[in-house]
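The other protein chains are all here in position, but one chain of the complex has been omitted.
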Amino acid sequence: MERYIYLILLPLGGAFIIAALNAAVKSRDTRDITSDIIANLITLAMAGIALTSFGINGSYSVGGWPVPLGINIAADGFSILMLATVNTIAFCATLYSINYMDQYTSKSHYYSLFLLMLTGMNGVLLSGDLFNLFVFIEIASISSYALVGFGTEAEELEASFKYMVMGGIASTFILLAVAILYSSFGVLNMANISQAISVSSQTPLLKFSLFLFIAAFSIKAAIIPFHAWLPDAHPAAPAPVSAMLSGVLIKTLGIYAMTRIIMNIFAADVSILAPLGIISIMLGVLLALGQTDMKRLFAYHSVSQVGYIILGISLGTPLGILGGLFHLVNHSIFKSLLFLNSGAVAYRLGTRELNEMGGLNKVMPITGGTSFIASLSIAGMPPFNGFFSKLIIILACVQSGHPGFALWAVAGSILTLSSFMKVQKFAFFGKLAEKHKQIKEAPLMMSISVVILAVLCIATSLLVLPKVKNIVLQPAVDAVLSGAGYAKIIR
Amino acid sequence: MDLLLPIRISAALAVIFFILPDKRKLVVPAALTAAISLFIISIYSLFFRDIAMSSRPYFMADNISKAVYFLISFFGAIMAVYSSGFITRKLNRYFAYFFLTIASSLGVVISANWLIFTIFWGISGTALFLMIQLESGANAAAKKTMIILGGSDSLLILGIAIIYYATGTFTIGTAPWSGLAAACLLAAALAKAGGMPLHTWIPGCAEKAPLPVTAFIPAALDKILGIYMMTRLFQIMRFPPEARMAVMIIGAITIICAVFMALKQHNAKKLLAYHAVSQVGYMILGIASGNLLGLIGGFFHMVNNAIYKSALFLGTGQVEKTTGTDRLEKLGGLAKLLPITFTSMLIASFAISGIPPFNGFYSKWLIYQGILGAKTAKDFPLLTMLCLLAALFGSGLTLASFMKLLHAIFLGSSSPAIGRIAPDNREKFSLVFPQITLAAACILLGLFAVNIFIKPVFGSGVLDEIRGSWSPGTASLLMIAGIVIGLLLYWLSGAKTRRAGSFIGGYKVAPEMRVSGVTFYASIENIFPFRQIFKLADKKIFDLYEMTKLGLFYIIGILRYFHTGVLSNYLTWIFAGGIIIFLAL
Partner (left out) sequence: MIYVMCLALFVVGLYGICCKKNLIKIILGFIIMDYAVNLFIILIGYRKNGIAPILDKTMDVNKFALSSVDPMPQAIVLTAIVIGLAVTALMVAVCVRIYERYGTFDITKIRKLKG
């Protein structure tokens, strides 16, 4: 069980070491190279730890203080699945940053913030009590605010500010809800609260705190109409950060925390979220279709795809949750891949405007090929991973007696395909502009990183095979479905 | 060795060709060898092995599957030969996607599980997208193709989900009637085959894509797959008469509208593409009629259409290769230059227009019979007869437009550009051989349809029903006799003919004043209802894709207008959403 504590301590320590290095080492080159190495080793180790953790459930009390007095770390199937996803994507993003972040001046600051954000996310996934959950959410959020504004250009600062205000409101809501729960039960441990709620009657105060949680996490997960910060913030960040934000941050801070609190603590009915999911799917994809800025288009797709995940989870059936979680994993992979690709294009061309691209497949075959794979995955074309998760979600919609939802999901899928064909047409196929003839393929580390993700796009479709599914996805589904049974894993 | 082996081989070939360097000397022999040995292996595993498919739960091979399987392998070999002579650039990529297409199409027809079916189905669409992209300048057409095909894949998923819900299994087998599921599956089949509201990718694709791609996939393979799926759909679901009627009406509309669009085309490839759409209508009519004759007719028509339509496309390809253009008004008098192409296109044109004794007539005849005995004839007699009328009328118009095509390309006075053609651009073996094969197939299938197609595929049990309807051997003897007697009478009577030059008031006829083949048909664009309809069609009013796009972008405009960038507005949304959630809780 001690292995999980390293997932929090490693990046936290790394962040401080890199920050200290920044102050200690004078030469910029040395500083950059050492921080590259440290950050990559840490994320690699964490990805290794997280990927080998499947099946190791349990809890751990920090400092030996027993529950409910001490800080408690708990991991069940759901957290482990999320940990594996987050840390794998984080590794790809840091690998990518080695080359990509050369454009910016202070690489080591970037890495400290990045690792701090990772600390926050891992902490959210492992935290066993509500206040720590809040603290880790804030750690992740604050570092992400800073990372969004990292370039300190006008747009980036504006996006960062808007993100900060909306994220700040969400955080205040969470804190208020936690306070209300504490005032009702006098404990903060999630397991104890969950037990207390299951025996207590539904008071208005409890309902209010549930509402605050849903509203706050909807902001963090960018469900329409709470989404407005996302299409500003995600494109403004540097590409690897966009990949982290769209790929895993909104899911950890939004969907994971929401599911955990609604399903496992309140054991509440979540069917109210299904219409919101549908609205997100449709409006998100429509807005994406109208964009000509590559990253903004991808960002709107995050809104839309999160709608699918929410739709799947809110059905509340085992199949629906399976589909939702599977789509969550898949979306992390292909969306980070897409953002990394857009970063590679921007790195070489210096623009994100689709109208200024064209024919890039001729000069950047790896970027073009991987983005084609990612586009097909996100559009749900067989045999890539997105196909299977969408299939499961649609199956679940029909099975739970909502063919109407399924129809919307299908419509969203068609529009997703359309907008990605638009991206492919404008950016990667077609005629290469004369001024772009000299462009080279993205640097080595960036290419390796996108190839890893593209392989994962195909490999994760194997998760539907029953044998693999029972190890990876099924424990997560069981954990979500167990409702208040979450309390049992805490000793 | 079973039916999966060719699929595995061609999938492996796709990977190999993807890696191979783009060297013509290396790729062409490799591709030819590969394609032909693949064909031989397919035949061997189809006919000479006891196919133990029952041991594989996810695959099946009944006679329909086998027939389609054979057809796909056959086209694979033919088209590989043609492409090796036609395609000049990016040959390695071309053949990689080519073999991927073959693998996925073969997979579609033998899968007995909806999931595997969908996966292969989707891959074939993606492969087509990649193949169209090989021609620079085709990316808009490729995008449209992919959106329509891929979008219909999503509908397919929904249909499968409903079937799974109803039956509890993904195995392709009888399913209870469900309107939504049937509509979804039908949409997927129509999009692939090119049925009316979802056909709009075919003309664009034909115009822009490399010609062998058009001849291979939209004209042959995708028709085969789409109609194959439709046949299966009508097998597994019991359609109520209303639904049958609706599908038949779609078929009838497809025939008529597409043939009218074909009449006015000035571009040979687009003309053929509209006919490719129009012929789908016949297959739909036949299969939806619910009559055994109609079903056989529809299925047979699919086979025939694949053969003569690709023959026509290949001929056009030869013409384009020789002259460098596919605009009908710039062509003319090519019959002397390209005699083999002319003959094979003539045969194929007769076949597509339904002139006996070619194969097209046989299948159309079966379809007419099928419509007469359709299951809808009792409930909707008038509409059913209208469908029959549409089919008959469409056949006539098809003939008319093919006369236009043949006349404009091969007959008439030759255009000034034709004279300057280098002799080495004329008929090459690799381009001609596939045409001869396909034209021969047209004749053979027309004369011996019962023995080489219907009996092996549908069993001898259906022969009694068919035998009364049409016996091609006798009929063609009589027809040949009639023609011979006519000629004899002509010679014996000694009638005099006189050839006169054009007379325009004493002026000399300049070469640019020649009458091109399309001019005769220009008048149809000026007759009362057609003129207005064509005008609307030019504005793409009837294009479901373009219209949806227009509507969507209007909505998108509104949505984007609301995203003003002002923080206060966004916060208002948050509170509005919060209130809604609060009320709903």
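A few points about this structure:
In this document, chain identifiers A and B correspond to the written order of the chains, with residue numbering beginning at 1 in each.
Convention: a residue touches a chain if its C-beta (ideal position, glycine included) is under 8 Å from a C-beta of that chain, and two chains touch if they have at least 3 such contacts.
Predicted model, so just to flag it, every value in this text is computed and none were measured.
Within the full complex, the chain left out of the display is in contact with A, B. Only one of the listed residues, B:R327, B:K540 or B:R560, touches the absent chain: B:R560. Checked against the full complex, the candidates A:I8, A:I142, A:C397 or A:A476 give a single residue touching the omitted chain, namely A:I142. Screening A:S160, A:T252, A:Q424 or A:T460 for touch with the missing chain picks out A:S160. Among A:S183, A:S271, A:T351 or A:N470, only A:S183 touches the chain that is left out of the view. Residues of subunit A that touch the chain left out of view are 131, 135, 138, 142, 145-146, 149, 152-155, 157-162, 164-165, 168-169, 171-172, 175-176, 179, 182-183, 186, 188, 231-232, 236, 290-291.
Even with one chain removed from view, subunit B keeps its contact list with that chain: residues 560, 563-568, 571-572, 575.
In this text, only the chains that are shown with their structure count from here on.
Averaged Cα coordinates give subunit A a centre that lies 44 Å from the centre of subunit B. Per the touch definition, subunit B reaches subunit A in the complex via residues 115, 118-123, 125-126, 133, 136-137, 139-140, 142-143, 146-147, 150-151, 153-155, 157-158, 160-162, 164-165, 180, 552-553, 555-557, 559-560, 563, 565, 567, 569-571, 573-574, 576-578, 581-582, 584-585. On the subunit A side of its complex with subunit B, the touching residues are 161-162, 165-166, 169, 207, 210-211, 214-215, 218-219, 224-226, 228-229, 231-232, 272, 276, 283, 286-287, 289-290, 359, 376, 379-383, 387, 390-391, 394-395, 397-399, 403, 406-407, 410, 413-415, 417-418, 421-422, 424-425, 429-431.
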